[in-house]
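A single structure is presented below for examination.
The complex appears here without one of its protein chains, the remainder shown in place.
Labels for the chains are A, B and C, by order of writing; each one numbers its residues from 1.
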Amino acid sequence: MELQFNADEIAFREEVRAFIADNLTEEMKQGMLRGGYLIRDHVIEWQRILNKKGWGVPHWPVEWGGAGWSPIKQSIFTEELQLAPAPRPLSFSVYMVGPVIIEFGSEYQKKRFLPRIANSDDWWCQGFSEPDAGSDLASLKTNARREGDYYIVNGQKTWTSYAQYADWIFCLVRTDPTVKKQMGISFLLIDMKTPGITVRPIQTIDGGHEVNEVFFDNVKVPSENLVGEENKGWDYAKFLLSAERVNLARLGVSKERLQRARELAARTPYQGRPLLEHDGFRTKLAALEVELKALEITQLRVLSAEGQSHGAPDPASSILKVKGSELQQATSNLLVQILGPDALRRQDDAFDDWSSMITANYFNWRKVSIFGGSNEIQKTIIAKSILGL
Amino acid sequence: MELQFNADEIAFREEVRAFIADNLTEEMKQGMLRGGYLIRDHVIEWQRILNKKGWGVPHWPVEWGGAGWSPIKQSIFTEELQLAPAPRPLSFSVYMVGPVIIEFGSEYQKKRFLPRIANSDDWWCQGFSEPDAGSDLASLKTNARREGDYYIVNGQKTWTSYAQYADWIFCLVRTDPTVKKQMGISFLLIDMKTPGITVRPIQTIDGGHEVNEVFFDNVKVPSENLVGEENKGWDYAKFLLSAERVNLARLGVSKERLQRARELAARTPYQGRPLLEHDGFRTKLAALEVELKALEITQLRVLSAEGQSHGAPDPASSILKVKGSELQQATSNLLVQILGPDALRRQDDAFDDWSSMITANYFNWRKVSIFGGSNEIQKTIIAKSILGL
Amino acid sequence: MQDSLVRLLQRSYAFDHRWKYEAATPGWSREIWAQFAEIGLLALPFTSESGGLDGTPVDTMIVMEQLGRHITLEPYLSTIVMAGGILRRAASTEQHESISTKVIDGSLIVSLAHTERGTFGSPSRVGTQAVRSGDLWQISGHKSCVLHGDSADLLIISARTSGAPSDAKGITLFAVDPRATNINIQSYALHDGQRASDIQINSVLVPHSALIGCVDDGFRILQSAEYETLAAVCAEAVGVMSELHQMTVDYLKQRKQFGVPIGNFQALQHRAADMYIALEQARSMAMYAAMMSQTDDKTAIAQAVSSAKVQIGRSAKLIGEEAVQMFGGIGVTMEFKAGHYFKKLTLLEQFLGHADHHLELLTSGPGLFELE
Partner (left out) sequence: MQDSLVRLLQRSYAFDHRWKYEAATPGWSREIWAQFAEIGLLALPFTSESGGLDGTPVDTMIVMEQLGRHITLEPYLSTIVMAGGILRRAASTEQHESISTKVIDGSLIVSLAHTERGTFGSPSRVGTQAVRSGDLWQISGHKSCVLHGDSADLLIISARTSGAPSDAKGITLFAVDPRATNINIQSYALHDGQRASDIQINSVLVPHSALIGCVDDGFRILQSAEYETLAAVCAEAVGVMSELHQMTVDYLKQRKQFGVPIGNFQALQHRAADMYIALEQARSMAMYAAMMSQTDDKTAIAQAVSSAKVQIGRSAKLIGEEAVQMFGGIGVTMEFKAGHYFKKLTLLEQFLGHADHHLELLTSGPGLFELE
């Protein structure tokens, strides 16, 4: 049991911090502070900076560009990026489709896609969710009919993040409607430039454009873009959904929010003196910090356990998702509370400070307990897989 | 809509207060402050004092001794008793079996039992719960077999409050095992002195003796003690369970606890000055007071609505039960928090102040969200009856 | 009037209407406003001497709840409740004729410009100055987040005429034409689609007759109007919550997952029940605030509106966040109704002090039950 970083890990953290300090531009940082949304050019540029350093896809096998780090080091790396804050890596590329191709893809697919992912030459998006499926992902309806060397894809995906920037989409499609719903699904890689694909933006309540609907109308996909075996897609999807272990709790994000909360409260007057000096506020802050510290240790415990068992995802990682999302939401709400009356203003170019985005971020972040396996789903996983209920 | 008392109601409240002040002995009051448990002699004595005044069973029809008060006045009366605090009336007698006999009993039963209930000449207890039934009350197994002019009762009841003092028990018994479970239940009145009845105490975690198991071994009950019709007992039980409207929220009890919390916090030093002067504590107190005020208004709304519709219980009264029990528990926990390190001591004759009973009361009051229709059952009622889910 | 209002809103305030009103200048519907005038809504809180209906805070509560149910955009709160509350209390007979009459007939929009940036928690902190010279007053300062400042035909500006920056005494109210030169209005949208403005006042001259109420006596009036506004905001929030809760329950019945309506899942049933309890507790406190606002006891009123705001804040957060969670993805999309109700609740929580602020106010007073 090791709940504190050892000397090697601390040195590593310093190295990461120094690298970020030397390479992250103020523009990128401000973009992160304001938005929370990915800024396309920043994501690409930053990924290339990291990739050049050999840190673009540190969690991949070394042969495909991985850094050979322990889970703890990966976690330190991720957290430092979040604390900076630096542009988030495009998880659909480096955490989702990349590992799936490494594990199940053909040699052709590996050579063609992996280097381009590591260098963000291609932008990937995820075609899993459908309008009527919700948490019941496997009930998807988008179908792919085999015709010679092609699949003909028809249907609709939704909640597709950043599809507007995407060069490729990885999709779950139904290739056999006659069997049990999980058994007839395949995993296809589709070029977004193929005729028949339409992207329709969905505006979120904060006014942002992150998610989209993607329509497929007789889209021709070469069969070489099928990952693994036909009708085995559900297995690959499960692998993918459990792959992004290191980033479930998004601790660095919440920590960075708490830092900002202190900063903002120090310059926000309340009853004539800085809010940060009020006991009531400090109590709220301390209570959140305690929960966050507890989650940090819980994450270290999960990571050490995984580091020892090599691979099999711990169902306890559902804790990381539930508590992690609760804390992201609680910290975003804390910022709203600090703003108080100023929280009412919609973002406006007249107020160019990041504080003008706080309320919008709070609205937007209601999604973190919904997307990527809702907290209800996570609790059911805990009840069934861990508690045996 | 009338959310404040009118002049008549305020005058009534003053009258009740004056009567309590004149008649409640210090011994009774201290008994209530210390225990929360009914003290047999106090309950009987106080009931007789009230009954002499004509206030023993104010909610009954006037012909059987009722006072003819509006629901609001009944609620004022109850709350003032709780605030005093005066010995609680024995609800099994005056709120439960009494109203059932009035509504469904024979003339013989009315004449025989009602005046004795009003004057607490008989002590009643309730034989509903059984060991394997829990919230599924209707799955009860205690059976009554008709033999001539008698029923022969066999089985076991549990959680029977104050059975150790009881002269009579009203029981739900199975008289027809062949039909749907709710259809074969009858409502019997049983003399506790009948041979074959054994009472076994159950000690609760606070060390008190309030509840019991009651065993029936071939107990002969005259058929004249059947209430209403055979196999209609479930209807009478439902009537009974919805009868104690005026006292569901037990507002006076929680208010009295908050008064005591102020009193105790004023004489408890924390970091060198009275806890009551600390902002953090005052915030907790204020937050509870707000919730209690909201519940008070909600109760007035439910009561006014019932005053107008004469009778049909509002499913919204489940709110009173849920919030009422939460607040009783929250206020009892607040007292524990005020005690701090002194909360560890078990009651001991060395400490004769009521504060020595605080922790025991907190333990004991976990029951209020369990007994009398658990909060889970109440929420299901809200979801189904009000929200239509 | 309540029935007329309900019919009017049902007919003309469907969700797609609302979008149109928000998109066009001035960000709300003048047509609806005219109909409000017609059914007497704008006359409600004014006294009969000044052409009003002598409505009580309870009447206002009933109206605000309906407006909340449709998350309306019109300046009812700012012009009728806030500014109207000040006019009713302090306007002279001449001012009632020149101002109140026009408010009542719908031809005049009035906004209160009181709050300044950075004064949260210090309601009497007024940095805007007014200096008298002869029959004129010269006003300079800056006001923040003036509701509907860009459609106001008249501003009621609070300014310090004596005392230290946070004194309760020494604040005076002035009726000022926003089109005066030397007034610079910068407008923006709030998150609920309503408009608001920051206003820069640079040595604006007004005659002595522009005073509303007496010199140095403005804070008392502001405070009474604010209590009334708080009660109205609580009622509005109850309307928003009611509608959002109903939407959520309807969705639970209709939305299927794993082959059954999600409302069959017990966890969601119990959470919907918790939301219902929170809603009814909030409704009770909104009623309480409105009832108490009718009394004369200022301490009791302050306590009532603060405790109502606390309960409403708690309930709104629970109901808003739970509703979005239960709707899932569509709950966070712009094109779907529920998210807008959630946003409105978030804003109402921050408006005139969030729950924590009002809890803090309560801790310094006597206990809620100590007055009885």
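By definition in this document, contacts are C-beta pairs under 8 Å (C-beta built on N, C-alpha and C of every residue); 3 or more make two chains touch, one makes a residue touch a chain.
Remember, it's a predicted structure, so these values are computed and weren't measured experimentally.
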According to the contact rule at the top, which chains on display are touched by the left-out chain? A, B, C
Touch criterion as defined above, residue of A:R174, A:K255, A:R345 or A:K367 at the omitted chain: A:K255
For a quick check of understanding: of B:W159, B:F187, B:F216 or B:W234, which residue touches the chain that isn't displayed? B:W159
Option from A:A7, A:A21, A:V62 or A:L389 whose C-beta touches the chain left out: A:L389
Which of B:L140, B:I185 or B:L339 touches the chain that is not shown? B:L339
Among C:Q35, C:T248 or C:Q269, which residue is in contact with the omitted chain in the full complex? C:Q269
In terms of residues, what is the contact footprint of the unshown chain on subunit C? 265-270
If you put the missing chain back, which residues of subunit B would it touch? 129, 134-136, 158-159, 202-205, 207, 211, 268-272, 280, 284, 329, 336-337, 339-346, 348, 350, 359-360, 362-364, 366-367, 369-371, 374-376
Where subunit A meets the chain that is not shown, the residues are 1, 3-4, 255, 258-259, 262, 279, 282-283, 285-287, 289-298, 301, 316, 319, 322-323, 376, 378-380, 382-384, 386-389
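The definition used in the following text is that only the chains that are shown with their structure count from here on.
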Could you pull out the chain whose C-alpha mean position is farthest off from that of subunit B? A
Of all the chains, which has the CA centre nearest the overall CA centre? C
Quick one: subunit B and subunit C, Cα centre-to-centre, how many Å? 43
Whole-Å distance, C-alpha centre of subunit A to that of subunit B, is 53
So how far apart, in whole Å, are subunit A and subunit C when each is placed at the average of its C-alpha atoms? 39
The positions of subunit B in contact with two or more other chains are 279, 283
Subunit C: positions in contact with at least two other chains: 360
